[in-house]
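Removed: one protein chain of the complex. Kept in place: all other protein chains.
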């Protein structure tokens, strides 16, 4: 990824408050992985898995921790958190997704909706009644914004996103294609004859600086709103049910799912494919590892897991069959202990 | 959620066949949660988790079971199933999603398709050849209806839904955005050189009163149809593979998945993230808990589960490592029992 604009290494050091070691006069025009970077590229070393690539790198400069600096054959920028510093520097080289203000002729805006003059509304977008689109918003092609939604300043909906109804986005929210916010929560009550739909009368409120991945779904609340506080980060294909509340700065990896009315704290990390059952509370600062099912409220910060380890299939079959016997095994151990106690007592 | 129309408590009691206790003259204009309801709101108490909210409620009236009536500081409506009665009452206060009959000028309808004059076809909809859209159907914006589909009377496709081909919807079917029905089933046969695609020649048949969640996918059958009987309720992001058959009144929670040719009975409840392997039968009245994998046919109604419990990560690591030793542990227990038997026998 290269841009014509270049930055001298000492200029990057100054701008990002990093210490440069080695010749600071090189000009950096892009970023690249350690193993493939050339002399015009900045690379970084954060994951020790890739430490072996450092000795062989041809990068123009490497962002890394102080203790790894001596191992570098090329100039370095010292960072406490190389990945974080890399993230900030790499933004210099990101192609701008420039969208000219204005409404594409094929877009359709309901008469009583308001679109700020600085917003960019893409081809095929449909904005229904009672919508408020603030300054600097970008809607990519084919977004559908249903009634009574609000899109906060500087937000960007990449393409093909549906906000169904009563969805309010904060400022600088980023949503990826295929995401659906504000669909009916899954509320059904059982009658003698079948299911009766429970009206879903709430909305969705998304805080400032949230990011929502491709094909992720966030249902609107049954009575109150489904809420993401500020700076919540959702990966792709996540399911957030009605009335869920997720605290600020929490991040959920792909395919995670949170059932209705669950309450996730701030600064939580939920691994890929993990699930949280309905009506549970998860404290601030909790990490849930991938594909774990949270079946009870978690009151203390920490790391939590469930699941059985992967094994070669034949060994797994033998061991998994024994799980069905576990309670019986535990009783047999107890019986053995008692028999042995009796036996020992008899002998003394 | 409030409407201008109000209903006296005794009027609600009559209309929904409930017993009122306390002053029946209050006027209800909306519904709200127990903890936040005001004097113009109806609230309900079904989940005992929220019983503590009852004593503090300011609701105009609360729908609850007889045994909780005395604990209410406000008038009540007595119901055998408060959630069900609430669902019916709340529908009074749901904003109508009125769609005027007619075809939006930007919609495109193939010449040999039939759209009933009472149907509402939204902006950007595309209806291909051989489609039949019955009376009172609503297609929201950007729906794509492929060849040879039928949409039964009173059905509503909210927005941005794709029916690929040979999809037949019954009456009053409700589909949420991003759902894809009738895509190719995943059929591949292995050749020496790679995969050969197996033609997917069937369709999809959805019964009356089914609901299908956002971003849910239902593939069409390989030879026969994939079938949902009437009143099946699917949450978001569910995957239904080709030739699956789901019996009437079954409900699947978010992210559940059913593999090819599985046969799910009537009145089943499948928890979130649960999976059913291909070609299995699941009897009527079976409940599968969240994230369970069904690996064998289930012949009897009941509740079924799999999975290991969540633990603090360090404890989990210790215990999970032992799962790999389970078969060996079982053999060691057996050996201990035999040694102890021998020892005991020797002594006598």
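We just call them A and B in the order they show up, numbering each chain from 1.
Here is the rule we use: a contact is a pair of C-beta atoms (placed from the backbone, for glycine too) under 8 Å apart; a residue touches a chain by one contact, two chains touch by 3 or more.
Since the structure is predicted, the reported quantities are computational estimates derived from the model, not experimental observations.
Engineer: Determine which one of B:162, B:226, B:250 or B:267 touches the chain that has been left out.
Structural biologist: Of all options in B:162, B:226, B:250 or B:267, contact with the hidden chain holds for B:162.
Engineer: Check each of A:84, A:280 or A:303 against the chain that is not shown and name the one that touches it.
Structural biologist: A:84
Engineer: Which listed residue, A:60, A:124 or A:221, touches the chain dropped from view?
Structural biologist: A:124
Engineer: Considering the whole complex, not just the chains shown, which residues of chain A touch the missing one?
Structural biologist: Listed in rising order, the touching residues are 1, 31-33, 36, 47, 49, 81, 83-84, 86-88, 90-91, 93-94, 106, 122-124, 140-142, 158-160, 174, 176-178, 209, 211, 213-215, 230-231, 233, 235-237, 248-249, 251, 253-255, 272-273, 290-291, 307-313, 316-317, 320-321, 323-327, 329-330, 333, 336-337, 340, 343-344, 347.
Engineer: Residues of chain B in contact with the chain that isn't shown?
Structural biologist: Against the missing chain, chain B presents residues 106, 108, 124, 126, 142, 144, 146, 160, 162, 164, 178, 180, 183-184, 186-191, 194-199, 201-202, 215, 217, 219, 223-224, 237, 239, 241, 255, 257, 259, 273, 275, 277, 279, 287, 289, 292-296, 302-309, 311, 315, 318-319, 321-323, 325-326, 329, 332-333, 336, 339-340, 343.
Rule of thumb we're sticking to: only the chains that are shown with their structure count from here on.
Engineer: Just the number, please: Cα centre separation of chain A and chain B in whole Å.
Structural biologist: One centre to the other, that is 25 Å.
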